[in-house]
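Below is the structure I would like to discuss, written out as structure tokens.
As you look at this complex, bear in mind that one protein chain is not there, while each of the others sits in place.
Each chain gets a letter, A, B, C and D, in the order it is written, and its residues are counted from 1.
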Amino acid sequence: MTMLNIFLLSSTSLIFIGLYGVLTRKNIVKILLSLNIIETGINLLLVAFGYVENGEVPILTSSESLKNIVNMVDPVPQALVLTSIVIGLGTTAFALGLTIRYYKTHGTLSIDASDEEEVMLNE
Amino acid sequence: MNSSLFLIIIPLMGAFIALFAKKANRLMAIVITLFMEIFSIIIYLSGKLPVSVEIGGWQPPYGINFVLTPLSVGFIILINLAAIISLFIIRGEKSYQFYSTYLVLLAASNGIVLTGDIFNFYIFSELTAFGITALIAYPKDRKSTGAAIKYLILASTAAAFLLIGIGIVYKTLGTLNIADIASKISLLDPLTLELIIILMLTGIFVELELFPFNMWVPKAYLGGTASVNVMLHGMLGTAGAYTITRILLTMFTVDGSGLLVNVNIANSVIVIALLTILVSEIAAFNEKKIKKVLAFSSMGQMGLIIFGFMIGNEQAIVGAFYLVVANFVAKTILFVLTGEFIAMSGSGNWEDMKGIGRKHPVAGLAFVIGSLSLMGVPFFAGFWGKLGLIQGAINGSAFMVVGIVIVLITAIIEGIYFLKIAHTLFLEKDSDREYLSKARVHSIVIAAILALAIIAIGVKPGLIESNINSATDEILNSTSNYIDIVFPRR
Amino acid sequence: MVDKMLMMILIPLITAFLTTIILKQHKVVWTLFLAVSGYLSYTLFTMYGAWDLTWSIELGYKIFDSNLVLSLANNPLGWFFAFFASVTTMLIAMFSIAFNDDKHDSKTAPIWLILIFANIGIFFAQDWLMFFGMWEMMSMSSYFMIAHGKEIPAKAAKFYLSLSLVGTSTLLLGIISVARLSQTFDINASIDSLINLFATDYNKAILYIGLFAVTFFIKSAVFPFYMWPSKAYAESPDDFTPFLSTVMSKYGIYGIVLFILPILQNADIPALGQINEPAYILAVLGAITSVLGTILAIFETDMKKLFAYSSVANIGYIVMGLSTLSIIGIQGALFHSINHMVIKSAIFLSLAAVIYRTGEREMHKLGGLAYRMPLTFMVYLLGIISAAGIPPLNGFASKWLIIQALMSQNMLFVVIAMIFASTGAFMYLFRVLASVFLGQLPDKYKHIKEAPLLMAIPMTIIMLLMLAIGVLPGIIMKPVNAVLIGMGYDVQEASWTTVHSAFSNSDLNVTNIFYIFMAGAAIALVFYLFSAKSVKVTQDDNYTAGELPSDWGTTPERFNFSYGFYQPFKEMFNPMMDLISFDRWMAAFGKIVERISNGLSVLYTKSEGAILMLYIGVAILIIGGWII
Amino acid sequence: MMTVFNIILYSLFAILVGLIFLGIGRKVAARVHLRYGPPFYQSIIDVIKLMSRESITHNFVMDLGMVMALTGLIGTMLYIPIAGHIAFESNTNIIVIMYLMAIGHLGMAMAVSASGNPYANIGVSRALTMMLGYEVPFFTVMLGLIIYNQSSSVMVINLAQAGSIWNWNIWQMPIGFIAAEMALQAMMGEKPFDAMIAPAEIASGPMVELSGRYLGLGFLTKAVGVFVETALIVNFFFGGGTSVITFVIKQLEVFLIAVIFDNIFPRYKIEQAVKFLWIFPMGLAVIQLILLAI
Partner (left out) sequence: MFNINSLEQQDNQDKLWDKVINYFRKRSLWMLHYCTGCGAMELPPVMTSRWDMERFGIGPMATPRQADILLITGYSSVRTMKRIIRTYEQMPEPKWVLAFGSCTVNGGMYWDSYNVINNLGEYIPVDITIAGCMPRPEAILDSMLKLMDMIQAGEAKAFRKYKENYAYYKANQDRLFMERGPVLESAALRYVHEETEGGEA
């Protein structure tokens, strides 16, 4: 069980837990939480992809560090993860805002509540 | 050609400025969009296409690049056209949020088309999702909020799939550049490749309104205003159609054939496309709310386009491009007019729209023309698409022939409900019903011009044939036309 | 010089837009309509013989590695149908001016003009795409025409529309399949390539022909698509119904003559009796059509529906005639097509005049109109004599030709069906006569007047036309034979008076029959004139076993025996009616689709299942792509 | 001129023969009832009386219709060869004959419907239904003849039977003859197929409002009809005739068969009649047709 496998396993489990949550929860806040869990899982996965056992920081400080370039952790996934986190944050913030609106208009946080909108539409 | 960055930067800046421009924000939005439209047309006609723009001078695959080909710029033109139309038919929105979000959406959908980098693609598609969700939710009432939430959840879940796919691509190929991926795709082992394709397809199919990924569609169309509908269909839908050409037909193809690398996946996609057509047309058959009918029809047309792309031979792809254009124009007419009709009759039900066609014959005729084009009647633009599709399918395997038979059967259903609605417009008005308002002239003018365009293309398909042929050529010879642009030295 | 062909399709189209602008001025609009149809008739008249007249347009759409060209060409067969169709249209147009007054204006002139435009296009189309385009134009515009902005007609037109769309879909599929075979859209080339296909792949060839045939059958209401006319004809504008019945029912016939007939005749198909198997199927379908059309017409109480079924039965005759694949049969079929145009325009116009005056379509609510509208009555009477195929008028010779051809090809049971249908025709034709024009005049129609002059003129012209064709069949037979010569058949020039038969000593001099009839009439008249004079009594003075009908509260319309005119006969057929009711099947199918549609709609309103559906989609992709 | 003379002669002959047939028919019927019966010329007296009587018309359609009825039948008669003679040079086409006869029916139906009496309409409705019943089997028999002789001309069929008595079609196609006889019974409106007249039920049906000259014309039509129908059967199955006398005798024989059947049968309801006609004569005719085709 290498470290990488642990990372992969945990990230995949996180993703699946999130997917399950999205599927089964009816409360919007819980669904958003599940989405966040998925995102965390993905971030972990991406970082794991760039992970190198006993790797070094991928910063070229000197010509010395050039020798260790093989051991360096891939920096691109980390950049990706950073972006992804930002986007995830944005999504969550925006979704929570919408959720507040949802609660105001529907009087509940259950996703079922929006089913009957069609019926109430024509007035 | 670095100026093509303006296509994204100007709207983003506009989105920021809109926070401060109090009353002028509508004007500003129009100016920006018009500028973009003119600018993209200039690019298209400049003769410098195709070109790859390296941002910051970083060479791909290490830097981020934009790819400007006739295909992508053509789509940009369409997207911006839809944007202008949607701005023109806005009813009374004055707040800065709307325009700000709209400009973000514009930037993001342009970005989807222009980008040559798959992670950027992810970011832009997330941005469009935000933008459109905000716009759908903009009326702030019950139905729009519900629709927005539903869409947001679906889109976020799908984006997660997309991101996983991108991650695996990076893990296996070590690159995020589309051209680079396309050239290296044969190095992948089949199972990984399939996993990647499945994950990425899941990501984009939500936006492409394919069944069963499209549970958000009717609600979103119903929740949004008319202008948001035009954006949803004209900007997002068109960008989605572009996505399919890039992701499926450039990135994951057998070199130079226009066919997906994996036949099984291709067949599954065809099945999904056919399911979409079938489900959407049948669902629309008995639907009373006109916006939902149009939403279902949009789904169906999207399914048709993807079916065309998936058939993969030249005729079918030409047909699919014709369908993209025809669907774009015809649906825009219908959405624009539907907005007016709903405002007039005060009801979203098409049965309550009796007599509108008699009051506004031009609008009624434009509606009929739009529906006939969608049905694929000859001498209207949609026919050439349908013709190409059928021809391509008949030249293809027996599976495709079955598919085209299903398409034709659903065309019957589509014809019935569209003409039923079109005829309802010409019924005599119920005496107890008064129109709440008058139709706005500029909407009708827009619809009429687009209707004339449909007839022009229908009678003389040669008008856009060269453009479509170059686009088809680009897809069929993706190596020479895409990879070589990005990596001229290889 | 402006291209004649182009003018012919452009003028209706331009007039259509013109009339849209001035739609409210109904007099001007309908006069323009008459002018256009007159112009077309004249142009077509001058075009006879100019078979090299063509017009084409290049579309700039590449297909089969060559640029797509849409073209129209003057050809004998198309000219034949187009000319007579436009003459009929002209007569109907004259009627329409009077019919569409302030009260009755259906505001359909523009659509009708588009229909005429499509009409010309269909008959002169040189390639399949033009044909298909015009066909679709015709289908769509006729839908709007039938529905004409009213709710109940729109419901009826839905059936027509759905069948039309089925037809256009199959036609498109057929066209593309055949065009792929011949690598061009040219009609003649496709005929040749299909003939070749029969030699190599029989089943495929039959399938391709079937795709076309379905379309043509639908448009001409051949079994099993015989139900829509009763709905569509009944609800369409009353002045449009003649057009629907006369011109539009011939599109399918034209298609069969144009495309299916040459193939069946020239292809190498195993023979079955004296003709081949597909032709036999055609004959049987024609026979079923005419028999069912007749039976359903007999039971109908709505007069327009009744004649809709009558049209169906007549189409059956024509199809039977074509299926013989013999010259006599094709002559008869083409002749009957024109006769049917004349007859049905007479009948439907007279009915339209009745409806114009009374506003009533149900036969049992009418009665005794012959005494108020004698001219209309005469037109109708001659119309039904013609339609029943009784000698001195025009319907006879063509029916005779068809029967002769069927007999000479030994298609015995088809002949029996034909005889059944044409004898049954008496039943329904007479029913309308008795119920609408004869019998007691209801009180509310006591003061109605004869149809206005502008309606009377075309009706009279048609009446004379029927008589003229009846006495001198050469009027139609000469063009028919010219057409056949143009199509490459080996026929002589037709004589003015005689029609030829396949049997020995059986050539029929139609003019002689007229003389004989006149002789009979003279003798009968002598008997009539030399007998004692008669006394006229009022209409309600009837033998009722001494009772006074009014004592029992019997009003004139109730005194008429007309609602269940053939009740005992109908009861004989009651057990079969459910089986042959195609529209009930269609309605059931429509209901199923609606139910599924509602279910799917509900699926889309649910929020909860959205993610589940997404996962299902992923599963489909995984199963389809990965596992399989 | 000769033709005009011929036409007058032939029609008068047919009318006379038809009327006398009707009289003989009544006489024979009386004898079947064990009565003395009227004189054989009774029908002529009836017609003259009717013609001389005041008659009641409801409108012009009645006049038109009755004249049309007689016109149709006389026209048909002129088309039929009588012992090889024919009034008018023509090809004596069977289908023409069938259709010309129809105009008589149509005229009659129109005239009586014009009276506005529901009984008349009921009668007409039954008559037309019956017509659908008998025309089909009758035509099927004729179809057999046409196929057999490869000609649709009565004259040709007639001539083909010349020579010996064994050449008659009655021996060639006996089953067809039986079918034709059954159809003929209905065609002449004799029992068991006289539901359209039914005097006690619907007051003689179509004739209910006819009086005076209209009834007279109706009688003449009936007479010519009897002549035509019997002449057809004689031409088809009994080899025509060498002379007019033998021809008329054969006709009488055919007519008497019908009269005798008329007197020994009760009446069918209309749907029973049609069912009967579509099962038995039709079945026989089809059997005959199949036998011929094989």
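A few remarks follow.
FYI, a contact is a pair of C-beta atoms (placed from the backbone, for glycine too) under 8 Å apart; a residue touches a chain by one contact, two chains touch by 3 or more.
Predicted, not measured: the structure shown is a model, and the values here were computed from it.
Note that the undisplayed chain, when the full complex is considered, contacts C, D.
Considering the full assembly, C:533 is the residue among C:27, C:444, C:533 or C:591 that touches the omitted chain.
Checked against the full complex, the one of D:200, D:264 or D:294 touching the unshown chain is D:200.
Within the complete assembly, D:45 is the residue of D:9, D:45, D:165 or D:245 that touches the hidden chain. In the complete complex, the residue from D:181, D:194, D:209 or D:229 that touches the missing chain is D:209. Residues 530-533, 535-538, 540-541, 543, 545-548 are the ones on chain C that touch the missing chain.
Listed by residue number, the positions of chain D touching the unshown chain are 26, 30, 33-39, 42, 45-46, 48-56, 199-200, 203-204, 207-212, 215.
What we mean here is this: only the chains that are shown with their structure count from here on.
Each chain gets a centre from the mean of its Cα atoms; for chain A and chain C, those two points are 67 Å apart. Per-chain CA centroids place chain A at a distance of 28 Å from chain B.
Contact of a single residue of chain A with at least two other chains is seen at positions 19, 22, 111, 114, 117-118. Looking at chain B, residues 146, 149-150, 153, 157, 219 sit in touch with two or more other chains. Listing the residues of chain C that touch chain B in their complex gives 20, 23, 58-63, 129, 132-133, 136-137, 140, 143-144, 147, 149-151, 154, 157-158, 161-162, 165-166, 169-170, 172-173, 176-177, 180, 593-594, 596-598, 600-601, 603-607, 609-611, 613-614, 616-618, 620-626, 628. Looking at the complex, you find that chain B touches chain C at residues 146, 149-150, 153-154, 157-158, 161, 191, 194-195, 197-198, 201-202, 205-206, 210-213, 215-219, 262, 264-265, 267-269, 271-272, 279, 282-287, 292, 315, 358, 361, 365, 372, 377-379, 383-384, 386-387, 390-391, 394-395, 404-405, 408-409, 411-413, 415-416, 419-420, 423-424, 426-428, 459-463, 465, 469. Chain C meets chain A in the complex at residues 605-608, 611-612, 615.
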